[in-house]
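This is the structure I want to talk about, given as structure tokens.
Every protein chain but one is kept in place in this view of the complex.
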């Protein structure tokens, strides 16, 4: 089962802005990559010293600093200082069980969203926190670990495909959000297949494990919904926002990604409805089969229990049981048995029990 | 079962505006038909070269370009270029599992809605995406394949019936939306009959397949609702919109079609309530029948199991069982049997078990 | 069962404003009655020629034209023409499965509501569409057939009781809506009694038909709710409306009828809650009785099945069964039977099974 | 069971403002009490002639006219005339199954609320309608019968405790509403105890009557909710209202009573949630006990039914049954019985059936 709720870094009552990493323990080195580009040039390099970023930050080119790993809080603290990030922002970045949200600060916009991935080993959804900071001419992205869904974006920057090299930091932010949301569609598609398969199985031959399968998909859907619903609001907030950090042309694109979150949310709701229906169907099937079994039991018992009694009667050892001595007594007994059985069957047929 | 969620064309992270068709594979040629009309004249012809459309577009007459098939993305790309469509619009047109939506661009209004059809072979609902573009003096409609609900609209244009030939492109858009929504009523009517029939059956004689039938109708209703609810918002948005692409006189008609979507949504909700009620009734019937069966089983067993024991006692082979030798022993045994059975029956009657 | 959804007159794609009657087939003649009154005079007469109405319409007196039957579309078409009704209004009037709604036109306000009646034969609710048109100095009401809830209003006009003869067309419209809503209270009162009776029965002695009775009341309540909820919005809209067709003094009265719709809606919701609770209670009773039956079955079987086995053992025909020859063997057997039975009973008592 | 819905006085279609009492039949005389006070003086007396009130009404002192009984409509009609009450207000006062509501008239504010009382005989909630009229310098309160929750308010007026004698009619209205709402807390407290007791019982030893008890509390809670929820809106409306009948200082107090209604509503919702949970627990317990009973039945049957068959086999009267003559045949038979029984028990243990 995927975790319902992660540990929370900050201890109760601690001073706000205290940086305590709350995710899984990690030992790898935090890795920073920087891409600095405009229409004409592109610099892509790992960051050795944070001071190098600072220089890039002040150029008019777009600078994308991608941070893989937020468990080394000292690195973050220095980064925050250089880029003028509010302590609460840093606290949110290292506290990795955040709900998607947006916060506008005078100098930057801070966005938290969640990247979903199906762990191939456990077949369960893993949710990783992505924090984005959109400043003037720079974008910072923070991930819990290496490996993300941003490679196509990097590729587009490298190849200069589409409008990305001509556009500003706001468009890059859009591109990253779009990559995150596009990835949701893959997740949803995967579960759509599972739901349809489950449906076919329940229709065909309900087996005991299906209820558990329904529960598992429902549970995963809760996780997807927790990632998608708030993100929808987040992007809606960006759209309404009048910050000059986002240009008018980019809003059209953000509207598109907003629309995508609505679509994912809509599909997730549909799954919930369908799964609830499947559960009803499964339970009803179970009840129906139980009913059928009961009826057979009843028919058999009801026919043979009285017959057994009658046979027992003639098996009694009383001395004076005249019918036992009759010539056709035994045949008569069979006649009695068949008569009783026959009447029972007629009765059950009329009750439509079989 | 109808598909819960189709494939999505665009791959995660791809540049926005990349055209990847996402529907079923189709090999037929995309077909374009154009109708150009005003009060006095009408031209109707298939489009051979896209440039022909372009000429018509700039005339003050209303031009309706109907595109059957969106799987040839090169045709769409060129069309988009000629008519100044935004890349995101084109992406939405070819991505055929869209939720109904409206997007206003400076030069045109883009509407996505879904046409429902009951496949006669599978008796299930199929949902096809219709994209409408309302520009100045022209309307474009994109469908996934040939065959639609627009024939009555074409007929009205040809015959010059009603106000359609006198009105503008906005009225044509209304007429198309109206045809789509009118078609929902047919679907709903069809299911209304099924629901009423199902209700009669459950009231009369519940049989095992009914739960599955309930599930199937519920599921189809989810699909209808997914088409209708957002469309209602879409038309509501057009009504509130102050774009000069829609004239005041047309708003009255759009209000009417808005009202129709509310009616369909209302009926669908009613179906859901009724189906939930039917399910409860079905399950309760199942339980009740089970109960009845149990009671018969219990009565029979409770009467005959003790009797069988008593008969067994007198069938024992002990040497010294004085009652076996009594003259009226056997008759006495029957008296005992009848007394036990009779007391049981009285007891059960008092318990109202039968 | 009352119909969930009626046929819809207009065929898909037909020109808006096409008049196709959609209700039950009717053959009787459409009947028009007119009442023309002011404080001082009253004219009440059937309308022979539509032109007669026209004359009355232009007088400053209040003219109420009541149309019984909307199946003769030619009559409606002419009426519409005379009184300047929009084609969409006429279409709505003949399309008799409308949801309650209000539409304001420059020259008149168009209101659709539904009159409920319990058919004495089937004991089910029938819903008839009432369309009201409030113009300057005239009111038109359209009903599906003769027979309505407006007689007390007519009587008040005739007798000049209350303020109706002194007030304008808006007050008449209010009076008609009030009569429709007052009638809902009768319906609701009737069902209140049924629900309370049902409750008493389920508390007392649950019988198999009760689930069906619950279902039927729930279903009827859905119909009532579909009539009441939208009407509440409709009257709310009139209240907020600033049309000069409605005078300030009348708004106080409309507020009152608005309040009544809220009360009916509130009672209907209460019924739903109570019925859901009754259903739970019924099912729980069913389960409980099943449980009780099962326990008796188990106790009887558990006591006698082992005893029967033991009796069967001593009924075996082995030659060497020493106890069979013992002097007190038979008495000993009974001792064994009583001991086994007694222990069982003690065990079940401790399990609290009976 | 408390009534779900009372009779409604006014008959359908009757002229608005027609006074028809709708509550239980009452024969006692309507009783009017008046308290007239300001900071310095207090007059408290029964009203013999309505004209006496009129004189008090026009003094600058606060006049509280408390009417016990609304079944004598002529008294009310005259009172309404003297104090300038709108006919619709009078109609609402005598129609005693109103939902709490507020209506502002130019000269007064009309408030309907419901006083709850637990009938000591039936242990069920009774709901009585209280109508309050706040005019300039006077308050009128109408109750269905003698006996109310206002005694502490009267006492405070008599003793001149708190600010009541110094404040105006608006503060008196607040004090009355506050007394009504405070009384809800008593009701809620009483049910809190019942719910907690029920919970303890279900946890401990579920017995058949508990489902009925759950149903009854749920049903009473529906009644409480129907009194509380609308009252919350009513007081919210007074708070937002800008009528000069309510002074600024009093609003602080009204905010407090508004807050109390929210608290009661909140507790009622909590009860609903807890009761739903209890119901699930009860049903699950029932199922579980059923399961346990079934298992015992199955184990007993499964062990002894085959044994009984085997014993029956050796009880057959075939002439050639060699084992019957064996020296150790009978002991062998017991060995067979024990072996079969033992294997069964091992099997069931492995299935964890007991």
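First chain written, first letter: the chains are A, B, C and D, and each begins at residue 1.
Keep this in mind: contacts are C-beta pairs under 8 Å (C-beta built on N, C-alpha and C of every residue); 3 or more make two chains touch, one makes a residue touch a chain.
Because the structure is predicted, anything quoted here is derived from the model rather than measured.
From the options D:36, D:178 or D:220, the residue with contact to the chain not on display is D:178. Residue in contact with the omitted chain (choice from D:20, D:33, D:77 or D:281): D:281. Chain A residues in contact with the hidden partner, per the touch definition given at the top, are 1, 3-5, 7-8, 10-17, 86, 88, 91-92, 97-99, 101, 103, 105, 208, 211-212, 215, 218-219, 222, 226, 230, 279, 282-283, 286-287, 289-290, 293-294, 296-297, 300-301, 304-305, 307-308, 311-312, 314-317, 321, 323-330, 333, 337. Counting the whole complex, the residues of chain D in touch with the unshown chain are 149-153, 156, 161-164, 175, 178-179, 182-183, 185-186, 188-189, 192, 195-196, 199-200, 203, 252-253, 255-256, 259, 262-263, 266-267, 270-271, 273-274, 277-278, 280-281, 284-285, 287-288, 290-291, 294-295, 297-298, 301-302, 305-306, 308-309, 312-313, 315-321, 353.
Definition applied: only the chains that are shown with their structure count from here on.
Excluding chain C, the assembly's touch network divides into A, B | D.
Counted as hops between touching chains, the shortest connection from chain B to chain D is 2.
The angle of the rotation superposing chain B on chain C, based on CA atoms and rounded to the nearest 5, is 70 degrees. Look at the contact of chain C with chain D and you find different residues on each copy: under half of the numbers used there are shared.
Note on chain placement: the centre of chain A and the centre of chain B lie 25 Å apart, centres being C-alpha means. The distance from the centre of chain A to the centre of chain C, each centre being the mean of the chain's C-alpha atoms, comes to 41 Å. The residues of chain A that reach two or more other chains are 315, listed in rising order. Chain-to-chain contact here is organised linearly: an open path runs through the chains from one end to the other.
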